[in-house]
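For chain A:
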Amino acid sequence: MREALDDTLVAASLLLVAAAATAAALTRDPARQAVVLSLLALALALALLFTVLQAPDVALSQLAVGSAVTPLMILLTVRRVRRRRRRE
Partner candidate 1 sequence: MDRLLPLIVAVPLLGAAVLVGAGRRMPRLAAETVACACAAASTALACAALARATTVVSWAGGWRPRHGVSGGIVLVGDRIGLGLAALASVLVLAVLAYSWRYFEEPPRGHSGAFPALVLLFQAGMCGFALTGDLFDAFVFFELMGVCGYALTGYHVEESRPVQGALAFGFVNSLGSYATLMGIALLYARTGELGMAAIGRQLDAAPERDALVAAAFVLVMTGLLVKAAAVPFHFWLPDAHAVAPTPVCLVLSGVMVETGVYGVARVHTTVFGGPGGIPAAGTRRVLVVLGVVSAVTGAVMCWQQRHIKRLLAFSTVGHTGLFLVGVGLLTDEGLSGTCLYVLGHAGAKAALFACTGILLARLGSVDEHELHGRGRDIRGIGLLFALGGLALAGLPPFGTGLGKAVVEEGSAWLPALFGLVSALTGGAALRVAARVFLGTGERGREEEPETAGGEEEPETAGGEEEPETGRRIRLAPPPMVSVAVALLAGALAVGTVPALAEATYAASSAFLDHAGYAATVLGGRAGGGQPGHAAAAHGGAWWTWTGAALGLLSAALAVVLAAAAVVGLVPSRGWSAPLRRLHSGHIGDYVAWTTAGIGLLSLLTLW
Partner candidate 2 sequence: MSVLPYLVAGWIFLVGVYGLATSRHLVHAVGCLAVAQSSTYVLLLAVGYRRGATAPVFSDIPPGTTVVDPVVQALALTDVVVGATVTALLLALVVQTRKRHGTVDPDELSGLKG
């Protein structure tokens, strides 16, 4: 019984990761992509999947990198990239 539950949990988190990845790839606007929809959601979905796959180390580093460092860098880049366009 326990292994069937494990399997459904793994399958569910896999499909969640696939959905988040598809959303991340197909969201064209970079700012929204970074914060709301994609890379943050993808990072959290991946962290969940890694926890379900019994990989706490990787989940922790994915959480730390994927949901803190990378989105912050993307946001700062988008802010720098968008700065001059408003003026033209």
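The candidates came about this way: all candidates are chains of the complex that A comes from, given by their letters.
Observations on the model:
Throughout what follows, a contact is a pair of C-beta atoms (placed from the backbone, for glycine too) under 8 Å apart; a residue touches a chain by one contact, two chains touch by 3 or more; residues count from 1.
Predicted, not measured: the structure shown is a model, and the values here were computed from it.
Interface record for this complex: partner of chain A among candidates 1 or 2 is 2, by the touch criterion. Partner candidate 2 is touched in their complex by these residues of chain A: 2-3, 6-7, 10-11, 14-15, 17-18, 21-22, 24-30, 33-34, 38-39, 42, 46, 49-50, 53-58, 61-62, 65-66, 69-70, 73-74, 77-78, 80-81, 84.
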